[in-house]
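With one protein chain removed, the remaining protein chains of the complex are shown where they sit.
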Amino acid sequence: MRSPEQYLEGLRDGREVWYRGERVDDVTAHPELAIAARHGSLDFHGPSDGPSPFYDLPRSADDLRRRSALIEESTTRGATLVVLLKEIGTDALFALHRVTHGTDTYGRVEAFYRHCRDGDLALAVAQTDVKGNRSLGPAGQADPDLYVRVTERRDDGIVVRGAKVHTSCTPNVDEVVVIPTRALAEDERDWAVAFAVPVATPGVKLICSDYLHGADDAWAMPVSSRHKMVETLTVFDDVFVPWERVFLDGDTERAGRLALTFVEYHRLTAVSYKLPLVDAFVGLGALLAEANGITRAGHVRDKLTWLIAYAESVRALTHLACDRARVDEATGLAYPDPLTTNLAKWTFARDYYGAVERVVDLAGGLLVTGVGGADWESPELRPYVEKYFAGAVPAAERLALLNLASDLCARSYAGYQGVLAVHAEGSLEAEKLMIYRSYDPRPATLLARRLAGLES
Amino acid sequence: MRSPEQYLEGLRDGREVWYRGERVDDVTAHPELAIAARHGSLDFHGPSDGPSPFYDLPRSADDLRRRSALIEESTTRGATLVVLLKEIGTDALFALHRVTHGTDTYGRVEAFYRHCRDGDLALAVAQTDVKGNRSLGPAGQADPDLYVRVTERRDDGIVVRGAKVHTSCTPNVDEVVVIPTRALAEDERDWAVAFAVPVATPGVKLICSDYLHGADDAWAMPVSSRHKMVETLTVFDDVFVPWERVFLDGDTERAGRLALTFVEYHRLTAVSYKLPLVDAFVGLGALLAEANGITRAGHVRDKLTWLIAYAESVRALTHLACDRARVDEATGLAYPDPLTTNLAKWTFARDYYGAVERVVDLAGGLLVTGVGGADWESPELRPYVEKYFAGAVPAAERLALLNLASDLCARSYAGYQGVLAVHAEGSLEAEKLMIYRSYDPRPATLLARRLAGLES
Amino acid sequence: MRSPEQYLEGLRDGREVWYRGERVDDVTAHPELAIAARHGSLDFHGPSDGPSPFYDLPRSADDLRRRSALIEESTTRGATLVVLLKEIGTDALFALHRVTHGTDTYGRVEAFYRHCRDGDLALAVAQTDVKGNRSLGPAGQADPDLYVRVTERRDDGIVVRGAKVHTSCTPNVDEVVVIPTRALAEDERDWAVAFAVPVATPGVKLICSDYLHGADDAWAMPVSSRHKMVETLTVFDDVFVPWERVFLDGDTERAGRLALTFVEYHRLTAVSYKLPLVDAFVGLGALLAEANGITRAGHVRDKLTWLIAYAESVRALTHLACDRARVDEATGLAYPDPLTTNLAKWTFARDYYGAVERVVDLAGGLLVTGVGGADWESPELRPYVEKYFAGAVPAAERLALLNLASDLCARSYAGYQGVLAVHAEGSLEAEKLMIYRSYDPRPATLLARRLAGLES
Partner (left out) sequence: MRSPEQYLEGLRDGREVWYRGERVDDVTAHPELAIAARHGSLDFHGPSDGPSPFYDLPRSADDLRRRSALIEESTTRGATLVVLLKEIGTDALFALHRVTHGTDTYGRVEAFYRHCRDGDLALAVAQTDVKGNRSLGPAGQADPDLYVRVTERRDDGIVVRGAKVHTSCTPNVDEVVVIPTRALAEDERDWAVAFAVPVATPGVKLICSDYLHGADDAWAMPVSSRHKMVETLTVFDDVFVPWERVFLDGDTERAGRLALTFVEYHRLTAVSYKLPLVDAFVGLGALLAEANGITRAGHVRDKLTWLIAYAESVRALTHLACDRARVDEATGLAYPDPLTTNLAKWTFARDYYGAVERVVDLAGGLLVTGVGGADWESPELRPYVEKYFAGAVPAAERLALLNLASDLCARSYAGYQGVLAVHAEGSLEAEKLMIYRSYDPRPATLLARRLAGLES
């Protein structure tokens, strides 16, 4: 394993990164992107021998449980923000192993996997195409580049063009793994492509989202001022990829399978890394009730119970998704039970805003009308702030809790988590679709037919 | 294990049973109570050596899983209606073992347990007192008998008076186990009583509910015409109980603990026996959609997915409640994780009416405007019924499904299941209270304090 | 206006009615159908001069409010069960006026309207075709009779064949009005038919649903033992209809319009007649809480508040649907605002089961485990029943409330109301569709475009 410093050193490689309209020379030195890079370094614990446990290939339910716990733990260190530098990349590597098994490119996947593991690399995964008009497939778009595609096949490799959105952490990883976003029709072979390239590859342009810009008050935003993840529009402007880094080219059936297999692993990652956030809601709700002096009200108890049930249902289903692991015969790789994984993810996602509302309810309106760090630091104002914001606990403690609640449930970071709950790692509708598809209806319909007297 | 016939034979013992205002001589010969008795006989598989597996004392997670599966299976045979002749009684016996351990009466519990197991007895459990004004405890009631109490302590035993409600299956079991309904104050020693008596004991009067009376059309009510469970107001009219059958007398602390410990086991029983019902909703929903020719509508898919997620969430939490078993050190008895058990039960209960609504939605209005068995049998009417009630499948099949849906989701049996979902084995509020109490808030509050900067 | 007796006399006319497989000679003398007939007679207040106010043609918001209040009041007399003998028929007559205006048959509609009004007739409306496979239209069905259709056009009239389901009150009305169930394609002219016939017309066969059979315990079922509405499969077995009773024949465009126009009026009728039921939930909830001694619990207050908000939201939207009346220019007839009417109906329907659950929660498990009228009447049992079912009020009062709750929220009548909430007068999906369609999106999209800077 590399040390945080070794990791950061690796990011200074001339990569093309744009932030707020300007080219960034060194992401580790940029005032905002450096926060993301330092957050990313939480996934590095070296220098030490032996690979990072994130790279362990899961072969059993226990392996999946360990992996889930590892993700939960690293996100706790990330203060509810997933670190994701190895989590998502290994999800993709596991999926690539399974989907390419039996094909010519399996060896390339294995080699790339060893390269990443042995180098303790940080990986981004670019999956979601920009898609254009969503009612049309890749081949139906006005512009064929709206899904990443192969524009040229050469002796030494392929050339790709297009762009992916929502690629997390791209500015501060070593390599980006690119996989298809959806099932494809037979005549959409040029879009059936999966590969990996170093971020600094010519033609790879990262246009960063500055959505989390402005979290500059560490007192008022205890989480988002210190932790950041940056998404990019990841442009592939006629990027050359050598054959040893091409994992899929033209196999439309495997393209769809790869998209789903990745998601299978990635939704377990998702529910694992949501646990610190939902736990924080429970703890924060309880502490806010105490700080406000309202713990004895019936409705307060009711809201806390709801938050507990929410957090613990997500945790229970996440654990069970691991425990019900299945093993892919060909590769021996374990994967979480799809139905249970999607139940966990849907349970998390559909009630997320309800959880936010309850924490907001317990906290009070000060979440958005309170004072900032400069007021707290001001010698003229501090006496008033301390006097008038005391609750059942001193103002310093109450405001610390309110600031955390504002950061998690009201400010931009809250909106970030809310939108992620609805869309990241699959939308609500996608989760419902997978629940429907991964359920075997035969026992239930047989039971109903028997009860109706239609079967003996 | 006894045979069904041996079991039925045992019920002819002069017990005092009242149904619709009349004394019943022989419950196995009564037109309605016999249906309940035959339903109860589904728990008997002998004659054979060896005790019924319901009596196995659980000592591990695996034991609890086996027990849960056994309950699910017997309820499937009961066509969604729990059989309950050994399920609930053993819940009480396990709880009695744990709570009396270390006291003088532990030996009596063991002896009674062996008596039941070796005789393969059917047991009812009478827990819920009639309670009078619920804002008052036993000692505060205008009438002290509104909670079952000891009115006399003699050399050879005690005399009890009072009544329990909601006692299931009492008319067709061998013995009734009586336990307290709630925590008691120190001055409420006379109400801190637990014991067991044969149903035919003098002074025990069973006033049956006839709520499910009238299910006489086997075509229209495929479940409730064939399966029945009868609840009683179980009156103890100065009933004498010999000391060897008295398990608790005057220990108010243990009384409360016994009430909760029983419920701990019994809620796992409850969620286990709800699984065939929620599965039937899923299967029925799918078959009805097919029969009506509406499977391709988006809202239909959405409702089916919701039903699947509902049923499988309850199942997942039930399984995990077993897997997370804890073991009582003193007795070595395993019990399901209280938090997970209550999550399972609450998940089942809070969405039950929502599940009913969705099946009703998929079925159509014919649930309550359709024809009856006599119409189906009528040579004049059959041609019209067959012609006009055909859907995407023949009328015979569609009507069989609609009749099942009407029985499960609209008729009296549906209301029975609905009220049970809200109240049986603990109300919604009781489940929420146990979720709140069985949750350890320290990790979550510590996390929140750390995130807020209040802990290093 | 006719007297109840005059109305009942009119039902003895040889009509072909079948109940539980048997032909019924006289519906006013049949033990069960007579209950429905007597319930129907609540719409008759004569003998007196002047027509029934139900027949008043609405010309203003005030007229619609009066009509809504009239329906609410008659349903209150019906003990939460709508009487419906003039309510639904006039809905159809108003719609027929509007849709046939400007066509040759308008005069027939006017004449039929005067016939009904002046004779103070009771009318059923048969709209819902049996439909067969719902994914197909009338012309696509294996059997063309699955939607009522014209099989012959003669000099003196037409011959129709087919069947309608869910026709309410048919056995005890004078005439049945038949209208199309849905929009039709241009090649479906034979199904574009609307007409009226006396119930006793040859070929009209009424196969009654016996769904509400068995409500024979007046103590335990205070509502359903005294009030009944009967639905029929209404078969038209080559029924001849003279031209003066044919209101639509072959006009597919007007057929769809008639279906919708009727529903526009009928949904206002529906929400008007639901008000006594939802009010009863509120009152019953409050009285049950009191009887059980739980009024001071926070969750009880919360449930009562929810029930109040539910009932009053439905009432508010119903009133406003009238107040926002629109007037059809051609005929001068007023009709309720479609958007508001559908909002009212949807608000009622989508939360109905949630309301039931809350009343059940406040009532307790006795709803389905309590005793019956025979037990209450039994001199041996009464002392126990009185002693042990007392709450914070005497047993007689508490049980009266519990019996009402059981009737409204658990027994067959409860299921009847539940299924009606989901399906009658348009399903949940149909209501949502009409909300979507009757909403003018232009102001909202213009506002959003302005806020987005896309419009100046």
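All chains are identified by letter, namely A, B and C, in their written order; residue positions are counted from 1 within each chain.
To be clear about the criterion, a residue touches a chain if its C-beta (ideal position, glycine included) is under 8 Å from a C-beta of that chain, and two chains touch if they have at least 3 such contacts.
In this text the structure is predicted, and so the values were computed from the model without any measurement.
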| query | Among the options A:Val223, A:Leu248, A:Ala334 or A:Ala414, which residue touches the chain absent from this view? | reply | A:Ala414
| note | In the whole complex, of A:Gly78, A:Pro171 or A:Gly364, the residue touching the missing chain would be A:Gly364
| note | Among the options C:Arg2, C:Arg254, C:His319 or C:Arg358, the absent chain makes contact with C:His319
| task | Pick out the residues on subunit A that sit against the missing chain. | result | 18, 20-23, 128, 130-136, 142-143, 145-146, 163, 165-166, 205, 207-211, 213-214, 216, 231, 233, 235, 292-294, 296, 299, 352-354, 356-357, 360-361, 364-372, 374-375, 377-378, 380-381, 384-385, 387-392, 406, 409-412, 414-416, 418-420, 422-424, 427-429
| task | Extract the touching residues of subunit C with respect to the undisplayed chain. | result | 76, 79-80, 222-223, 276, 279-280, 282-284, 286-287, 301-302, 304-305, 308-309, 311-313, 316-317, 319-320, 323, 339-340, 343, 346-347, 397, 400-401, 403-404, 432-433, 435-436, 439, 441, 443-449, 451-454
| field | Residues in subunit B touching the chain absent from view | value | 297-299, 302
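In the analysis below, only the chains that are shown with their structure count from here on.
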| note | Max Cα-centre separation from subunit B goes to chain A
| task | Let me have the rounded angstrom distance from the C-alpha centre of subunit B over to the C-alpha centre of subunit C, please. | result | 37
| message | Centroid from C-alpha atoms only, then distance subunit A to subunit B, rounded to Å. What do you get? | response | 43
| remark: Between subunit A and subunit C, the Cα-mean centres are separated in Å by 51
| query | Counting only residues that touch at least 2 other chains, which ones in subunit B make the list? | reply | none
